[in-house]
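Here it is, the structure, as structure tokens.
Removed from the display is one protein chain of the complex; every other protein chain stays in position.
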Amino acid sequence: MNHTHVALLTDYGMNDEFVGVLKSVIIDAAPHAQITDISHGVAPFDVRGGSLMLARAVQYVPKGLIIAVVDPGVGTARRAIAVEVAGGDGILIGPDNGLLAPAVAMAGGAERAFELSNTSLHLEAPGATFAGRDIFAPVAAYLLNGGRIDDVGVQLDVDSLMPGLIPLPGEVNDDSYGAGVKCEVTWVDTFGNCQLNVGADDVAHMPSALRVVLGDDVRRASIVRTYAEIQTGALGLVIDSYGMLALSMDRASAAESLKLGVTDEVWLFPYGDEPDPSQTTRVGIRK
Amino acid sequence: MNHTHVALLTDYGMNDEFVGVLKSVIIDAAPHAQITDISHGVAPFDVRGGSLMLARAVQYVPKGLIIAVVDPGVGTARRAIAVEVAGGDGILIGPDNGLLAPAVAMAGGAERAFELSNTSLHLEAPGATFAGRDIFAPVAAYLLNGGRIDDVGVQLDVDSLMPGLIPLPGEVNDDSYGAGVKCEVTWVDTFGNCQLNVGADDVAHMPSALRVVLGDDVRRASIVRTYAEIQTGALGLVIDSYGMLALSMDRASAAESLKLGVTDEVWLFPYGDEPDPSQTTRVGIRK
Partner (left out) sequence: MNHTHVALLTDYGMNDEFVGVLKSVIIDAAPHAQITDISHGVAPFDVRGGSLMLARAVQYVPKGLIIAVVDPGVGTARRAIAVEVAGGDGILIGPDNGLLAPAVAMAGGAERAFELSNTSLHLEAPGATFAGRDIFAPVAAYLLNGGRIDDVGVQLDVDSLMPGLIPLPGEVNDDSYGAGVKCEVTWVDTFGNCQLNVGADDVAHMPSALRVVLGDDVRRASIVRTYAEIQTGALGLVIDSYGMLALSMDRASAAESLKLGVTDEVWLFPYGDEPDPSQTTRVGIRK
């Protein structure tokens, strides 16, 4: 199977030449490559954040290669790997530090894995800190040009790959609020929506109005399907585009308003029958 | 007519996977698509800012499709639309919230419009918040693959489309300064240039030196053709690349220096014959 598409996900940012040089190396060797940037906005060094982004995106990415790089251990003994999934429809290339693991799982699990130990495929470089340019890109180009994955290096036991870290929700009991769900913020997007690691199903046993406990800050939020259903200034729990609950506001940043960040813990309880203290006249736009 | 080009403009930013996933959906279904990003840096929820950017860019965009998404009402009853312009040379796809309207007008006006009500073309999704991925991208791919615009949904009366909001300049009279032009900042670019909603023609009856009134702050600025004609530290009114006047400084941010932002009001008066109080020895570089 000859792939032509490469998707890229890194923490390189857009201000330096890193992304452009990585792409240049691919295109120089494989001019027919079609490249799609998933994003290069992973927070620097944030392997978990990058792995979750890749897991969210992977189901939409066209068949072919994925190069993912969030790699604080670049140049050390951490392995550089290529992982084959879905009967060869996908090959994920990157560091073996857990970054690829959730996406590999989403794609049905690793079928074969190889360490990129065949250094004859790599670029010579004066330093060891840019594996994207010197290892991942030329190996991807090799595969795009019809090279076999068996040639990239020694085959690995897929069970030896570094697992990813997916935070799981838990249970919590509170004297005042009863039984609830303990979860955490897994992603703050550019709009300030704070995705939680619970889906609508996980709170299906609760009413649609929930008590949201953020440390000392206790709020009320209803589960809704659109941002516009949230009253201006109020907090909502939107079922987001991945089916997860996200703490959101209408045309405002929930993250900023609540001072919430990734990994912050959130407790959800049924709100019960008390009136909503924040209930105000609706002042929405275009409703 | 079979289009191959899609231009994209959103407020998705570059830090999340939104843009990458939208593109992935297009390319997965229509691998021959040629995609150009106009920008994804519209301020979150800023429909007016996005509509003005699209209107500025549209005259340069190749024939084909445009997907534009600044869509705080995503998932609500606001319509998702496709608007045909220029005898079918262009099709603009996005929310019917005024975002597309100024660009449609720039392209000669809407010839046909359709609501994207044919849900069989959309992606199934666990949430309603990502119309770019689930509606706009797959509909675009359908059109790129030779699908007819008539199939995307029910035809709309083009007069029923939400109009855009283009701020118009006005007149102002001041006891001290006489008759002037009241305008506003429509765009602050990355260099800090503050575009106004007046062109050079609108002030052709005035001298080339203008009094710029920004609330209590009164400045002198000359109309010039290049940033380098503005003295270091002084304010200028550059005829920008769209023929509009922009408050600018040489190698510095006028927005930051003047604390100016989008929608801020600016009054322009003739400066008259008084000497320029800020006149200093020119200390430009390379002049």
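By letter and in written order, the chains are A and B; residue numbering begins at 1 in each of them.
In this text, a residue touches a chain if its C-beta (ideal position, glycine included) is under 8 Å from a C-beta of that chain, and two chains touch if they have at least 3 such contacts.
All of these numbers come straight from a predicted model, not from anything done at the bench.
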| field | Of A:Ala86, A:Ala128, A:Val154 or A:Val218, the one touching the omitted chain in the full complex | value | A:Ala128
| Positions on subunit B where the hidden chain makes contact | 4-5, 7, 9, 14, 34, 36-41, 53, 56-57, 60-63, 187, 189-192, 199, 225-229, 238-244, 250-251, 253, 286-287
| note | Touching the unshown chain, subunit A contributes residues 11-21, 23-25, 27-28, 31, 44-45, 72-76, 78, 97, 125-130, 133-134
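Just so we're on the same page, only the chains that are shown with their structure count from here on.
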| remark: When centres are defined as mean Cα positions, the distance from subunit A to subunit B in whole Å is 31
